[in-house]
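One chain of protein is taken out of this complex; the other chains stay put.
In order of appearance the chains are A and B, and numbering begins at 1 in each one.
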Amino acid sequence: MAGSPSRSASRRLQLPLLCLFLQGATTVLFAVFVRYDHETDASLWHRGNHSNAENEFYFRYPSFQDVHAMVFVGFGFLMVFLQRYGFSSVGFTFLLAAFALQWSTLVQGFLHSFDSGHIHVGMESMINADFCAGAVLISFGAVLGKTGPAQLLLMALLEVVLFGVNEFVLLNLLGVRDSGGSMTIHTFGAYFGLVLSRVLYRPQLEKSRHRQGSVYHSDLFAMIGTIFLWIFWPSFNSALTALGAGQHRTALNTYYSLAASTLGTFALSALVGEDGRLDMVHIQNAVLAGGVVVGTSSEMMLTPFGALAAGFLAGTVSTLGYKFFTPILELKFKVQDTCGVHNLHGMPGVLGALLGVLMARLATHEAYGDGLESVFPLIAKGQRSATSQAMHQLFGLFVTLLFASVGGALGGLLLKLPFLDSPPDSQCYEDQVHWEVLGEHEDKAQRPLRMEEADTQA
Amino acid sequence: MAGSPSRSASRRLQLPLLCLFLQGATTVLFAVFVRYDHETDASLWHRGNHSNAENEFYFRYPSFQDVHAMVFVGFGFLMVFLQRYGFSSVGFTFLLAAFALQWSTLVQGFLHSFDSGHIHVGMESMINADFCAGAVLISFGAVLGKTGPAQLLLMALLEVVLFGVNEFVLLNLLGVRDSGGSMTIHTFGAYFGLVLSRVLYRPQLEKSRHRQGSVYHSDLFAMIGTIFLWIFWPSFNSALTALGAGQHRTALNTYYSLAASTLGTFALSALVGEDGRLDMVHIQNAVLAGGVVVGTSSEMMLTPFGALAAGFLAGTVSTLGYKFFTPILELKFKVQDTCGVHNLHGMPGVLGALLGVLMARLATHEAYGDGLESVFPLIAKGQRSATSQAMHQLFGLFVTLLFASVGGALGGLLLKLPFLDSPPDSQCYEDQVHWEVLGEHEDKAQRPLRMEEADTQA
Partner (left out) sequence: MAGSPSRSASRRLQLPLLCLFLQGATTVLFAVFVRYDHETDASLWHRGNHSNAENEFYFRYPSFQDVHAMVFVGFGFLMVFLQRYGFSSVGFTFLLAAFALQWSTLVQGFLHSFDSGHIHVGMESMINADFCAGAVLISFGAVLGKTGPAQLLLMALLEVVLFGVNEFVLLNLLGVRDSGGSMTIHTFGAYFGLVLSRVLYRPQLEKSRHRQGSVYHSDLFAMIGTIFLWIFWPSFNSALTALGAGQHRTALNTYYSLAASTLGTFALSALVGEDGRLDMVHIQNAVLAGGVVVGTSSEMMLTPFGALAAGFLAGTVSTLGYKFFTPILELKFKVQDTCGVHNLHGMPGVLGALLGVLMARLATHEAYGDGLESVFPLIAKGQRSATSQAMHQLFGLFVTLLFASVGGALGGLLLKLPFLDSPPDSQCYEDQVHWEVLGEHEDKAQRPLRMEEADTQA
């Protein structure tokens, strides 16, 4: 990059050394603690004992692959909308997710499946790890373009721990239901990122304003992300619900909710748009709010009508958020939310949690029959009333907001450590800070020459 | 958009009001009529009664997800080839499909699963709704760039009803077999769109000719669509066939047919191309004709040889159609077929229907054994001879062409209603009519500024 000053060795080495350290530490911890579970260990699994048809792997694996596609393709490309930050958006998505899924295997393993000194891993660990990576990528969306990769890895290091603890408190201690993660994934990820972005507030960000938009092609790339999130969301919400009717119903509700949020988004985007025109930012994001808003309740007896109503509400709220609330968030609350995660994950996540409160309150033995056992086990066993379950759900939302806020604040302080490499205000949303991009974007960069030049200059 | 006159309020409000009305009406109808079926209702489904392994959900869901990906990614991106219409291609695909799948759940539900005052929904409703959305998107391809989103929603409103009725007549009344929809989806969708495009014929479309081509990157985006359609077509054709050998055979036949149509397309494209050069339009589309042409027969005992032969034929016919017939269609028949759906869905769909006639005529108890029951139940039960089944298949094709033509004509008249917002002849194939695109495509559009400007001007 012609004319830009070289970074000091200590800054240049931050990313490689942090990667090496984190991967080294993770590998050692895996060596000590992680073992195959009885479904993946050759000596523990016996074909004779249970037929393949009873092997849970086969009921979960297709959904896992959809979740995996959603996390990497979906989140990765959704953030490519920025005109000069595509390499970073996709690249750091890879880096963060790859680290988060190893690290959360350890964290969640210690909390959930630590047994006789070992963590046992299989299908569910993979899905849970991908869920955690999703939360980290949501937070990434709030600070996109304003943080370096070493900072992001430190963010993930902290966030994965808090994600695991929050989820453990909700699901195991409070008996909260949240199969698709309205609270544990979306609300947590969004407010963690927003508070962190608040702490990292840059008053001089105006200097990079000219790069903070999209170009025609970058918007089309982002739509790849949107579509992947949209089509695979039914699998995301149902990946870990009860096998059978539970999983089936979850997918169905999510499917309807997304359809309704899409029409709601188009209606509101055209309504508030200049001369009735649609805004690509709304379509890229708000059509997905239907998936977020049923994250808690899609396994419940929401009814197809309920799914449509919830999705429609989420799509409209999210679109209005992009139009009217994002500017306020920045001007009044000093929160610079690059991807608008408050509109896509924050508000719809909170709405989804409240919808879960309502559905828990309405749960009856009549409505659920034998299925009550798998959706609300504590009510089925008579240990809790529906009202009590509803209060626990509501309390779970507050706990999540608390963990996310405190965590985001801690994360912000951590990322402000002065020796950490962070892009200057005038170089935000710019790939060239982190990537070898020869000259301008339309340059005919030549690989072999690039190598030779590097050799010559070295 | 500098210099373009503002639209009147009544035109600006068409899309939002129509979205709100359609979503509102659908939601009310869902509230009144739609209920979970016995596989998705918590109180009706009993784990004890049948193991997960017998739950049809698990045999259908992976295919459903593939169909879903194919409809949204495939059709959405295949239409992105136009240089200035990418937002509309992908965006309206979302809008149309999201509405069609709700509306067709109702229409198909009333026709197929209306029971004691309710429609019961589950896995098969989702797949059927996606199939119907596919037909709507095929019609969209014929009028791409020449219709506004409100017009398109009205088209879908009508087409979904006729799709449902046509399918009901064929499958339930005539006992026609058409698992992958050569007739019900491809032939119907193509000729509905083509007749509609004929009614909407624009003699002055020349004014937008300079926008009616691709650029290098838009062709690459379109290839994303092509690949998704190609790889997931085996799941599309097999999504609703009989479990077991039927589904397996359908996927296999489709796989071979697509491979052969690919080589046929390359051969013909190079043969008719200037100086032996390949044409991206052919590759984007005609390689897929192999999936269309076995839509009816892939569940039958087509043999792997038959699949290759059919696919090869379809690939060559489709390529020749793009080269020689599309210009004639416009000049002589006044049908402006933006995506060439006549070549990809129309002719291969009719060929596929005829191949189904042939396969039905050749069906014997020897060739199908016990499998005859699931492929040709009426022949298996002795209620029909193979010849009679073949005649019914042929009659089904005529019924489809009739429904599509009459429906397309009605649709065209509906869309010509003078108060509907439609792009002028000089603004076809142009995103700026419908979307906020600041200045030219290479502009460095800035999101926050865009919002501020809108505020200032308001």
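Note that a residue touches a chain if its C-beta (ideal position, glycine included) is under 8 Å from a C-beta of that chain, and two chains touch if they have at least 3 such contacts.
Being a predicted model, the structure only gives us computed values, none of them experimental.
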Quiz item: In the full complex, which of B:Leu44, B:Val161 or B:Ala367 touches the chain missing from this view?
Solution: B:Ala367
Quiz item: Which of B:Ile231, B:Leu362 or B:Leu410 touches the chain that is not shown?
Solution: B:Ile231
Self-check item: Sole residue of B:Leu173, B:Leu243, B:Leu402 or B:Leu417 that reaches the chain not shown, by the stated touch rule
Solution: B:Leu243
Quiz item: Residue-wise, where is subunit A in contact with the chain that is not depicted?
Solution: 1, 6-7, 11-13, 15-17, 19-20, 22-23, 26-27, 30-31, 34-36, 39-48, 51-53, 55, 57-58, 61-62, 65, 68-69, 72-73, 76-77, 80, 86-87, 90-91, 94-95, 98-99, 101-102, 121-123, 126, 149, 217, 221, 224, 434-437, 441-452, 454, 457-458
Self-check item: Positions on subunit B contacted by the hidden chain, ascending
Solution: 51, 53-54, 58-59, 62-63, 66, 83, 209-217, 219-220, 223-224, 227-228, 230-232, 234-235, 243-249, 251-252, 255-256, 258-260, 262-264, 266-268, 270-271, 273-281, 283, 287, 301, 303-305, 308-309, 312, 323, 326-327, 330, 366-372, 374-375
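Following the convention adopted for this analysis, only the chains that are shown with their structure count from here on.
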Quiz item: Measuring from the mean C-alpha position of subunit A to the mean C-alpha position of subunit B, what distance in angstrom results?
Solution: 32
